[in-house]
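Here the structure is laid out as structure tokens; the discussion comes afterwards.
Here the complex is missing one protein chain, while the rest keep their positions.
Order as written gives the chain letters A, B and C; numbering starts at 1 within each chain.
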């Protein structure tokens, strides 16, 4: 139930003298910070809210009720693989022997964790066909950055630094951005008429300065890059490497492996393919896998058996160094590990298979009304274009907002950039036919509305906690924090 | 977000072949029940729903969003003490050493539990001024039944069975009902003009056949029975006993004790006074405390030190026997124990004090608009009457339904029975002035609406997941279960 | 600590509004004589401290994770799906109360309606209530339902009913004009001839359990037919988890099916909170104790749910109510509802199958050792009585060494008998360890 309590900022609910916290008494009565620390270093004031425990609970209960989520809503957010997050994995993560362990505990006291992480490296290697894995990266983009650093180190070691990274124009924004962060120049290539990497274009830009081609396969249109073996050969021939953005691995589970396609570096998104929750924007986990020749460059520490126990080895002369404090988002990795072990060979294969079946079923359904520019057998997702509705003044964003009113989270819009008025739909394998059918019905209804009563869509949403928000205003007059001073002077 | 998924019965979402469950393979492959059990004993069919794990999660997420709760809403349900349920207590209850313990484990393996329960008996005795406690009863009414059984056993043992129990007309329905279940005849006495036990009336009915007078103090009008010592003397003089319905103990915490008032038997509602959640209707816990003379009759088993450990003693010749399998709603008791230990003397006193302050503050506020028949300093709750609004066609139920539209759970209505068109308000000590003020404002607004636009109230609620429900139809044409057969033939 | 929200300024302003100087001015009704100065239970402590204190208590208990337990006898170790814990820890459910205001409580109401429907289907009955305290009190309430309020008579109970249930029923009936007659079992199950022999006079009802206390599956139909033939109600106490594979008692003639819902996703928790369930034939609907949820429509004709048939209840009927029950075990009913939906049609069958197969595997393997034998040669579900050749004390010592709790002692059924329970929570290797211990006796 949406409650009044859920409205208003927590700062507006603050009342002098109220408190929620409960802490033990100090060891020595009456001691104050000033007894130990020079006054000049101590804080003059802190304007935090003052609020009771119940009021905090009500505040966030109210906020929660204003949020769509996988547990409450179909969430076909393309490229994000918003699949069901199994409850058992949340439970596992709360075990004391996982949750309350300091990362710097003596290794012999954390062999449970060490062997789990080691096993996880092996599982991911098996699933991707790579030779080694690093679990440190905190997200996909972090994995990309690491992957590109590895590529850099590889060329540095060999001699002959290369300065370019090729990305298809359909690639995810993090790809060029990570490459830039890793110090590379970006070369973008156009997709071909089928929506795939254009080998002609590729050969034009593939020169000795190219360090790597970054690809997503299936690509962001949901299409499998069927010339992948040819592309791999082209790239390798030029002495360049092939990078795999694993955000879209889901449909290939149990079917084929990037390692076998010729990829040299791979990152995975455990928060997509392996069902760990996205947490309202994170945390994620973006492990990186490499072929043998890149293994020496992996970040430290590396898990190795030493003296009868599994230990962290920091002594790797060719390593690029560290990319994160400690050893990765362990709590996330844990859940993905449980997921993989639970599914096993059979469950993973079925997962991939049904993600493709669901997407194609839905593609056929939506294709009855909507234009699907690259309309052929897809993998786990597909992209609609609503540019034909522009004449009615209806854009992808309007369709999205209208969906909110049906209790469905909108698909990704305006991505990939190569499709005008793009709506990118990924149902995932955890959604039932019933849910998919009902989504298709809603989309059909919206389509009809777009033709007959476009104003209605322009006004959507009307059932959410707010109506359409003014993003321009937000960017023009940034209000990005509460003004505590103003409040005090009121 | 209320979702479409939350609508419809789980049976309507069932689709052949879907499943959520996940179980290990049998020990010996291929074995079936029929290999061990005669066919005649085996089940022919079971029409349970077939539904996926995600769909179950969505189903209940949808249902949850249609429910008011303390975490989401102010819930001033009189007589029920809907106070905040501390999260720490929920956490504690999930510890493996509490949750995963079989009640028949050898005693020496469960000394943590045994000593906790023993300590809890002591704490409750201290809080009520009684000499002994039994933690077995599962709720207040169960405690009442036990209390009355003890009284019966007491007279049986002494010789001279008595057959009557006196209850005030303001008493809770469970009081007469429990007394009847315990085999007694019920004598109801009218309250006096102050809303309290009328000592004149009492003396008229107090004869040698009376086993006990059951009282709630403060009574259900929220008034302290100020003649309690006189009443106790009257009752005891007649050789009868005094029973304390502890559902309203909250305001007296730290202030005074039923034992000191002269009560011989007491039951408490841990799910009220001691903050354990009400769970949508339960579980509760209704421990019973007695004075020395009644101790021999307490149910078995009794916790006692035997051979260096705390053990259960089943060998109590005068005991009335068992009233529940095992030893009470331990999981509930646990939370109340943590609450009492955390609050201690100081916290409990403050709890009582503020529950009274909040009620009187709110009483004064609502008294500006509403008629409060017994309008004097109250304890933790008070009762409004809206009988004057009857001329506009507005009844207590209409006020209640209008409150739903403000996001507040309605107070108790039509109880106690001695107030016409009663609305019984109990804010509890965990609600802030802000929340109470906003409730008072809403109540004022509704009052004005009752005068100016009564139709509006008759139509309430309009913001809930359903409009006003037809209770008469429900009782006249009882539809109390899904018809699985009908579904199958559809 | 405490959970009071007010700052000093809040309190000042509230007192001012009331027109008094301090909160104790509100206590004028309370005789000075009985006022106290604290309970002497000590000062409160902070959240971190209370956590430490309770962790210590918890740490002094063994659990089914630290010991391998084969103890059943009314409370069972079963796999609890994570989904059950997750859903039932939603505050929208657990911090609500009885759905007195239907429009603000559709979540709980619908969940209970669904619970009732599944209990009816599982037990083969027409009406179920929204829950009772536990299996034993549910059986006692069933007994109370069957008797007249004023006329004497007898409630028969099989001696194969859980002895704790028998005790609770006896306690409840002590306040009634009726008495209890115990009917001895015959080789582990109820025997009609014994009812005939041992119950004379007006019998209101006969209570038996299936699978019974010894684990044996009763012939519900034969017993019910006989009992109903005598004009009495047939009351079956059933293990709901067994009903995924065993025939519904209601379909075999039981008038009332009651029992303990704990096996349906409820933690052991040292004995409670559990769940009393009860399903009855249509004719008994208006005699049912406790809450009942019904389906109806709102003003606009939209489907919705309400508490119904309240005229039976204490808040309306007072001393004439069918029962005094008010707070019940709704959250546990929700657990059971989620569990049943999760298991579904096939899962209920499968989990029942695992219980049967596992328990029979262990029983067979024990017998093979030649060191012990099944006491009753009857079909059983997940419990059985095993009689050891060795002295039972010695048996327990041997198991203790291996961290195994082999079952509970059943002195009445033979010197060296143990009631042993095996559910789907035991693996083959667990059971093989059990057998190893037996072999070495």
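One rule holds for everything that comes next: contacts are C-beta pairs under 8 Å (C-beta built on N, C-alpha and C of every residue); 3 or more make two chains touch, one makes a residue touch a chain.
What you are looking at is a predicted structure, and each value in this text was computed from that prediction instead of being measured.
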Omitted chain: which shown chains does it touch?
A, B, C
Across B:53, B:144 or B:264, the one contacting the chain not displayed is B:53
Touch list for chain B against the chain that is not drawn:
1, 15-19, 22-25, 50, 52-55, 57, 61, 86-88, 90-91
Where chain C meets the chain that is not shown, the residues are 47-48, 52, 55, 65, 79, 81-82, 86, 89, 91, 424-425, 427
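Everything that follows uses one rule, which is that only the chains that are shown with their structure count from here on.
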Winner on C-beta contact pairs when A-C is weighed against B-C:
B-C
At what distance in angstrom does the C-alpha mean of chain B lie from that of chain A?
46
Cα centroid separation between chain A and chain C, in whole Å?
45
Can you check how far apart chain B and chain C are, centre to centre, with Cα atoms defining each centre and the answer in Å?
19
Please list all residues of chain C that touch 2 or more other chains.
1, 3-6, 10, 45-47, 81, 83, 86, 91-92, 104
Check: chain A positions touching at least 2 other chains come out as 1, 15, 18, 52-55, 57, 61, 86-87
